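With one protein chain removed, the remaining protein chains of the complex are shown where they sit.
Each chain gets a letter, A, B and C, in the order it is written, and its residues are counted from 1.
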Amino acid sequence: MTSIAARVADFTGGLCTFEVDARTVRSLLRELEARFPGLGEHVEQEMSLAIDGEIFQDALGAEIGAESEIVLIPKIAGG
Amino acid sequence: MSRTVVNAMVNGEPVEFLAGGGQSLLDALRDELRLTGSKEGCGTGDCGACSVIVDGRLVCACLMLAPEAEGKRIETIEGLADNGHLHPLQHQFLEQAALQCGFCTPGLLMAAKALLDRNPDPTESEVRYWLAGNICRCTGYDKVVRAVMDAAADLRQSERPR
Amino acid sequence: MSDGNQGGINLKVVGSRPVRPDGVDKVTGRAQFGADFHLPGMLTGRIKRSPHAHARILKIDASAALALPGVKAVVTSSDFASDATGEIEAGEGHAAIQEIAANCLAKGRVLYQGHAVAAVAATQPEIADEALELIEVTYEVLPHVIDVEAAMAADAPVLHEDMFTKGVTPKPAHASNVAAKHVMGRGDVAAAFNAADLIVEGRYETAAVHQGYIEPHACVASWGADGQSTIWCSSQGQFVIRAMVAKILNMPLSDIKVIPAEIGGGFGGKTTVYLEPVALALSRKCGRPVKIVMSREEVFLASGPTSGAVIDVRLAVRKDGRITGAELTLKYQAGAFQGSPVNLGLMTAFACYDVEALALTGYDVVSNRPKVAAYRAPGAPMAAFAVESAIDDLATRLGMDPIDLRILNAVRDGAKTVYGATVKHAALVETLEAIKASPHYQAPVAKGCARGVAAGFWFNVGGESSAAVHVDEDGGVTVVSSNPDIGGSRASMAMMAAETLGLPIERVRCTVADTTSIGYSGVTGGSRVTFATGMAVVEAAQKVVADLKRRAAATWECDVAMVEWKDGAATCTDPSKDVKPLSIKALAGKSAKTGGPIAAEVSLNAQGAAAGYGVHVCDLQIDAETGRSMVTRYTAAQDVGRAIHPAYVEGQLQGGAAQGIGWALNEEYVYGKSGLLENAGFLDYRMPVASDLPMIDTILVEAKPNPRHPYGAKGVGEVPIVPPLAAVGNAVSRIVGRRMSSLPLSPAKVLAAMGK
Partner (left out) sequence: MSAVDYLAPSSVADAVRALHAAGPAARLMAGGTDLLVQMRGGRAKPKVVIDLKRIPALTGVRQEAGGFVIGAATSGAMLGEHAALKAAWPGVVEAANLIGSTQVQGRASLGGNLCNASPAADSVPALIAAGAVCVIEGPAGVRELAVEHVQTGPGKTSLSADEILVAFRLPVRPARSGDAYLRLIPRTEMDIAVVGAGVSVALDSAGICTAARVSVGAVAPTCLLVEAAGAALVGTKVDEAALSKVEVAVAAACRPISDKRGTAEYRTKVASVLARRAAVIAKERASA
């Protein structure tokens, strides 16, 4: 898993790329929260995910494959 | 507050209303007569959203005092359609999607009417310069200019003797 | 122009150009916008604003104002809930509710000229004006800082003592105006530059610019004695307004009903609150409805512009023109509170190009300016201005056609974006080719003119939307949309429903519902309504069709699988049944006998919005003795998926291009030494007028319909403002003979650059 957002580094102590074991977005967030307290909630509130190249916003049920690459990205809205 | 009684013809009908000495015609139209079709986009004559025709002359209602309306003939957007029949300009604006948000549309229509009342066959450049006092932020003016030119053609067609 | 590829679908309504359902109201003056509502007993609200760029509020004394006959209430920030917390999705990102509240009414400090300090409600506008003058505010004026790099300096006046730069490890020891440092990238950038045959670099600046909607912010708020309240306002999202007001005033959502007025333009700037919580707080204090309407000056002073920016860009290039690496630093003004769209600038900057190695850094910087709000493709145009200018420099140095250079480097399906998404259903190459083949690009450049081209990208988003489809007893249909119609969306919603139901468009009407009459929806923004709300409309219509088929099957006593829906009628495919088709009219007329009213509502969270790409070409001439530019010809092409109502799609391209041309040539926030805005009006802000522009030709590229949308739609509203800054700048630079890197390209700047 990779992040391109500034605040994630604040939670991870600078770590930008790491492995997480999770099968859904919900379990991913739980895992992040356990490893980096505050990060899971931060991601749920403020971020989107790209799972294997597809962007998901607010999709807790989305599935994650065993080899999936996930990127944490800022939530995209617009004008 | 000193208020004066103003008598005017608005869209062909006699009206009487009370006007403050410093009140704009736009505020009188909107607040006293509840003709809210004329819009305030700036209050300084820069956007044209409040365009109305007074004694045949296109003006910004925000740049005219309400008491000045005494004895005047005022045309607003509410009077552009004739007994429920849309003016060719209104038709063309709809047909050509010449409005997006629609806020500047009443002013643009009144300005365009004033143009076509005196110039039935304007060039694109004449349309653009005549309408320069009507800011539209949505359309980039392309469809507006086309709608005005096509409405002019419609009007010429309908007025041609058979 | 359409590039075909209708995917074998035989569409009857989608792709046509019917008159919009709300059209007549809008050409006759009947449409009610935010300022057009009147209620019995309604008061006029006015806002007292800061005359200073930066000051501490020592005291607010409203006693004289409250003593004035006709004054019914005065509010300050102490009337807002002090414990309001949480985040709300709006505009270009999330903003802490406390900051939104403090932007609506200043708490402790004013952070920019025009920052709201107090508000008054009175029986007459004249009394409200007089009361404003009687509210005495004692200030301690503080040093101010306006420009982004000055605000980043170590000795700059700090706006927020508790702001420590996020994204920096370890956490900084001192507070600063840099709210966050964002880093993004991939690959070995140093290696790319070491191996480069050619390096192109530049430093670019853009000015803060305003959305420039013609309708100033306006609302009416009415508090009920039991707390149930109603707000009429023009906004880009009634549900987001409700959420913000509820949090700021600590009210349950169900006690607030927000009725969306017609909206006179927004472009992102009406995705947040300025007046609504203030008006409702006033109404709560005096029990009467309160109307507040901003003046144009207030709109410029205190509602969101978008960020001015300073940008450094470097490209590493092989001699064949392939860009192998890039470095980019964005410094974006956030205004008085954090939250510039710098993230989105980083993500979009190279989204048109397949570049292996990228190192992108962005700074979100506060200064004593109004808080920025979303503006059409937030963050993207400034970054694109720098990147597309650099690519133009590259084309010049290589002697390559600027379109060919872009085709060489363009992203194609399967490419990976820097933010992790894989490129899918992208028609950038087709759009570049469409421009190349266009009559405009094929024509020689007129004498005395120059031509500039540029590309642009926007994500487009999906998200939460709701819609309902009601079948009337006579077989007509009403579509209930959850999103304010900012530019013709009632037409596209009605068209998609008509297409799905097999009805002529005249039999389908569309209304925009208040917060109590339809399920939740996000803002009208992000180019999401035709995609996401449209998907809800189509799914609701499909449910209705399923219901109609079920009722037909019941009528015929056949299996529903033997019923087909075609051209607005059910036909029976069971050869054993000798029955005539049942039209929607016939089925609707008997609805009471077949199960009751026919209606469906769908709420969804749409994923899979497809990105859009645009390519613009601009011809312009310059008066060499005065430096004044005039755009003489302009063409915009865009990857639109499939255009639902092509005329309104063209309108989006034309309007976005016009805004971008204004951004490039004339628009800017001009500040004086004392930190005060010098051009808070249309006169000196200088948005394009009709005589400033030529016709804007459009090319709708429909080569890659979006498979995630029932009719192939992609968002179209935001892309068109991304390319024009550089398209104009590249043309100006060609005439001037050197790179013009600072917007706006005002006559004085151009003349100076021409060495005259």
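Assume contacts are C-beta pairs under 8 Å (C-beta built on N, C-alpha and C of every residue); 3 or more make two chains touch, one makes a residue touch a chain.
Keep in mind the model is a prediction, meaning the values are calculated, not measured.
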Touching partners, among the displayed chains, of the absent chain: B, C
Contact residue for the chain not shown (choose from C:388, C:692 or C:718): C:692
Touching residue (missing chain; options B:2, B:83 or B:157): B:2
Absent-chain contact - pick from C:51, C:476, C:608 or C:747: C:747
Positions on subunit B where the hidden chain makes contact: 1-2, 4, 19-24, 43-46, 48, 51, 54, 57-60, 62-65, 67-68, 70, 111, 114-115, 129-134
Residues of subunit C in contact with the chain not shown: 125-126, 129-130, 297, 625-628, 630, 665-666, 670, 678-679, 682-684, 686, 688-689, 691-692, 746-748, 751-752, 756
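Note that only the chains that are shown with their structure count from here on.
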Centroid distance [mean C-alpha coordinates] between subunit C and subunit B, Å: 29
For subunit A paired with subunit B, centre-to-centre distance based on mean C-alpha positions, whole Å: 54
Between subunit C and subunit A, distance of the C-alpha-averaged centres to the nearest whole Å: 26
Residue numbers of subunit A (touch at least two other chains): none
Subunit B residues touching subunit C - in the complex, by the definition given at the top: 1, 20, 30, 34-44, 46-47, 49, 76-78, 80-81, 86, 90, 93-97, 99-106, 109, 124-125, 127-129, 131-146
Residues of subunit A defined as touching subunit C within the complex: 2, 4-7, 9-10, 13-14, 45-46, 50, 52-59, 62, 69-71, 73-79
Subunit C to subunit A touching residues, read off their complex: 87, 89-94, 166-167, 169, 171, 180-185, 211, 266-269, 271, 343-344, 346-347, 374-378, 416, 418-422, 424, 458-464, 522-523, 525-528, 605, 607-608, 717-718
